[in-house]
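Submitted below is the structure of interest, expressed as structure tokens.
The complex is shown incomplete by one protein chain, all other protein chains being positioned as in the whole.
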Amino acid sequence: MMQHLPILQVLLPLLAAPFAALLRGRELAWGLTFLTTGAAFLISIALFLEQRALGTTLVYELGNWAAPIGIVYVIDAASALVLPVISGIGFIATLAARQLVAAEIDRRDHGLFYAAWLLTIAGMLGQVTTGDAFNIFVFLEISSLSAYALVAMGSGRDRRALPAAFNYLILGTVGATFYVIGIGLLYMLTGTLNLADLAERLPQVEETRAAFTAMAFIALGLFLKMALFPLHFWLVPAYAHAPSAVTALMASTATKVSVYVLIRLIFGVFGIEFPGLVDGVGLLVLTLGIAGAFVGTLAAIVETDLKKLFAQSSIAQLGYMAIGIGAMSATGLAAAFLHLFNHALMKGALFLAIGMIAAQAGRATMGTLQGAGKQIPITMTAILFGGLALIGVPLTAGFISKVYLIRALLEQDFWLLAGLTFVSSALALAYVWKIIEAAWLRPRPEGAPELSETPSQYMPAWIMVIATLGFGIYATPLVDAAFAAAHVFIPATVGAP
Amino acid sequence: MSAETLIYMLLGLPLLASALVLLFRHQPNLRDGQAVGLGVVSAWAAFQLYLLPTGASVTLVALAPGLTLSFTPEPLGKLFALVAGTLWPLATLYTIGYMRGAKEKNHTRFMFFYAIAIHATMGIALSGNLLTLFVFYEMLTFSTYPLVTHKGDEAALKAGRVYLGILVSSSIVFLLFGVIGVWALAGTLDFVSGGILAGKIDPFYVPALLALFAFGIGKAALMPLHRWLPAAMVAPTPVSALLHAVAVVKAGVFTVLKVSVYIFGIDFLQQTGGSDWLVWAASFSILAASIVAMTKTNLKARLAYSTVSQLGYIVMGAALATPLAASGAALHIAAHGAGKITLFFCAGAIYVAHHLTDIKDMNGLGRTMPITYGAFALAALSIMGVPPLAGAWSKFMLMGGALDNGYLVVLGVLMVSSLLNLVYLGEIILRGFFASPSHKWDGVQEAPLAMLIPLSITALLSLLLFFTVDFLMIDFGG
Amino acid sequence: MQDDVVIRVVAKVMIPAVMLFALYVQFHGDYGPGGGFQAGVIFASAFVLNAVVFGLNKGRHVWPAHYNLMGICGGVLIYGFTGVAGMAFGENFLSFNVLADDPIAGQHLGILLVEFGVGLTVAAVMVMLFFTFAGRLSHNRLLSKSDAHERRLAPKSSPSKEVTK
Partner (left out) sequence: MSAWMDPILGQWNYYLVIALMMIGFYAVIARGNMVKKIVGLNIFQTSVFMLYISMGKVANGTAPILTGEPSTVYSNPLPHVLILTAIVVGVSTTAVGYALIIRIQESFGSIEDDDIIAMLDDEEAPAS
């Protein structure tokens, strides 16, 4: 059974989806989803542990067809690190979804909702697992198409979800199509789609214009999918108007997977030696990352709708991942992986907590939060911790990724960039402070809706908060895993932990 | 008792006290009594630790390679722990008298956060690396916030916002960046005598990195980041006394001193001249704060600006980057701590006994409150640097350090500052003893005994420190 | 269009032929050009033609709506479990060699089942798309006269309502 884990990781949610669609009762559909995502989470942990223990790459050949001809699923240090993030968030979000979905989605649609939910998770897991460039596209579209549907399901409560989903669809499809064009060009050059095989054959043709064009298309397509500034405009409305559970799931995972795919393609296929990569793509990603960090943070400061606020902050946080990538070093990649992991935890916590408020009050704005610190102290404390982690306060996970990010920049003597990165992340204090002030320092206005909390409501968010704090206090294994993941792409010559 | 046990005791006792405060919240005498008792124990522990040789270390957890939470007492830290540990039981005793005398509410919450703040201060004092220091530094900020806003009215909340705003944002924007920068450059954050940055950083960047620390450590109240200190004076006087004369502000300058001695290294700063600018910044802070202090007629506000000015001395000691100056700065932590806590204790005693806050109303008060005013005079003279009081030594050593370094201007600054001290503190004493009374006071009306005892003890400490200076001197080597 | 004799007669003749051709494409797919995708679409087009010529209601009668979801999910499951069957025999996912006595027959069987699953899903999706859109449009036309129209005006008219109260 153990040797089948890589395929089961993807197959389980994929095959559970039709069952979920067929199940009429909403409790049954939720139960199936819960069990499936739980099993997927266990599988990814098992894969992670197995990969870390063996230290090698696990390869699974579909249909017993060997690598360049058949499609293979590859679990190396990088994918083993990202899989638990997706399945873990998927699991916790499913836990929370029971109440959120009951509050926000028409009960006749629950079966279809959970089917789309499972497909999204399966698609993301597939993108991470597969070792075939075109297969990535297929999984990308599986997860995206179901994500469009999930976002649109917010329309029962908030009709703005529809145009948001439509714009997401247009831009998402354009991004995916760019990616396919790039892959097509690579296939024309090399005659293979297997990622490892591509990496081997590409150096023979790396000086051709077609190779550069392919890289440009792939990078651009993935920038769109990962919402890198200035290609991020689809993200905020899509997150803000989607059902709360969907926001929590997607904010923590969807863009992260694209970040992972970008790293896999740029470093795993083209390679750090590829001409123009460091000076061209690296500098571009670095600049856009810094710009995104500032734009996102500043936009978050003036925002009053909490979902939009944290969606804007996601833009900024994606900027930090981009900075890590743009540093073009092992430490930078490790920082990107660390932040990918940590940001998923903290944004998950935040959106789950906010989702619970939004499900009760209709929407979650600064006004809704006024004086909420007394009414729902446990939920608000979760938001506080999530916010502190976003700032990067020590003993939270955010601190760990931040120190490695700064270190990556300082290793290359980017003093100014390090300072800018730091200032932008410290600016996060402004919007977190706004929330603290509203929740604790203001009285609850007259006639504001009553908010309540029960353990089942705040537990999912708190699981994430505890993980955030846990990985902030004892991060050594995670740091090791992140460096192992980075060394998959850039060999360990400089900057060992 | 081993040093490790003492470290655990010093960190654990305040936590225990805070837990017991919650446990005994319905028995006020038991609640307050145990806090004083545990305070005495921790004062004893701090004293024992001070006597033990350095070298002990306790590591709680390793966050990531090179990032640990650990405690390594060294002479400076032990001195600070001794200061905080000794003044804690006295301040607690005083607090009990004040809170009951002034009939403040929410006594339990107050005592709880008071103990937590002491825990954070101990953590800062004993911290073995910058990360640990930063964590406890933030903890101190957040645990004192409920104390500052204790009254809960609009003015208190507004002041609390300034307090938290300046301290948190400066530490997160500048200090944290400095910490991460040091870690990225040196690969470690441990406090090592002689510093860890020598040879790891381009000397060109040293002033900038030092600036991150000097302005990141908002608690050191270096102008223009001093605004939070006067704002925090809305707090009940015991808070101002212990926290804003000792724990919080001293934690700030202690951090500055520690960073310059153990992270940059005195020699490294001396060679690169990276701290030259800080000498001027500190000079400005010393003089400007003294001048502002003269314009204030609210007693606590005047004392607050006096504190800002005195903190400048310690920053100056760090900036001069000579062993003598650093020793003087370390001594000033103790000397100013004893002196300023006495002054605040007196201010609180005056408030409890007569409900007076404005200096203009205190004419002739000295004859009604002779003990309080006597203690006040003693402490004020110590702060002015008049022998045979503690402040004389530290000021003397700072001047010596300035001479070593060739900063004759600093001598002038210190002289002028002493004169200004004389003016704004002397005015209070003169009014108290010699001006014609503005009110009709019949006979002696002193504050409760629980307040008088601590303030007498701390006043005498100022005297004692002058003669035991050898015991407190820290040699930072040549 | 029900009234047009020519169309009705031609459609009646065509529909079985289209379906038969779909089955040919479906099951010939592993030897020649063809397969589940194409066959599914062709098969669905027979039902679409039926609905276009004889009306939506009659079309729905021939292929009730709840078949759609079952067809879609069933097809995916057939595909999936054909792959899982290989795992049950101790080989990797989608290994068909072990499904029959010799590898060649196994591959035939496997691909036949997989393509059947694909065909089923594609046909069901196509029919569902057609009926959903077609049904929605007529539904929509009704809506636009009453419901949606009011909703569009709602934000503007609500203050005036308050005034009249």
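Chains here go by letter, A, B and C, matching the order in which they are written, and residues are numbered from 1 within each.
Operating definition for what follows: a residue touches a chain if its C-beta (ideal position, glycine included) is under 8 Å from a C-beta of that chain, and two chains touch if they have at least 3 such contacts.
Remember, predicted model here, so these are calculated numbers, not experimental data.
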Chains on display which the left-out chain touches in the complete complex: A, C
Contact with the hidden chain (one of A:155, A:287 or A:375): A:155
Per the touch definition above, residue among A:28, A:181 or A:378 touching the missing chain: A:181
Selected from C:21, C:37 or C:81 as touching the chain missing from the view: C:37
Which of A:92, A:136, A:169 or A:261 contacts the chain that the document leaves out: A:169
Residue ranges of subunit A at the interface with the undisplayed chain: 134, 137-138, 141, 145, 148-149, 152, 155, 159-160, 162-163, 165-166, 169-170, 173-174, 176-177, 180-181, 184, 187-188, 193, 304-305, 363, 365
Footprint left on subunit C by the chain that the document does not show: 32-33, 37, 122, 129, 132-133, 136-137, 140, 143-144, 148-149, 151-152, 155
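Quick note on the criterion: only the chains that are shown with their structure count from here on.
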Centroid-based (C-alpha) most distant chain relative to subunit C: B
Chain whose Cα centroid lies nearest the overall Cα centroid: A
Centre-to-centre distance between subunit B and subunit A (centres being mean Cα positions), rounded to whole Å: 45
Centroid distance [mean C-alpha coordinates] between subunit C and subunit B, Å: 77
Geometric centre distance via CA averages, subunit C-subunit A, whole Å: 33
Subunit A-touching residues of subunit C, taken from the complex the two chains share: 69-70, 72-74, 76-77, 80-81, 83-84, 86-87, 91-97
Residues of subunit B defined as touching subunit A within the complex: 61-65, 67, 131, 134-135, 138, 157, 161, 165, 168-169, 172-173, 176-177, 180-181, 183-185, 205
Contacting residues of subunit A [partner subunit C, same complex]: 4, 7, 11, 14-15, 17-19, 21-22, 60-64
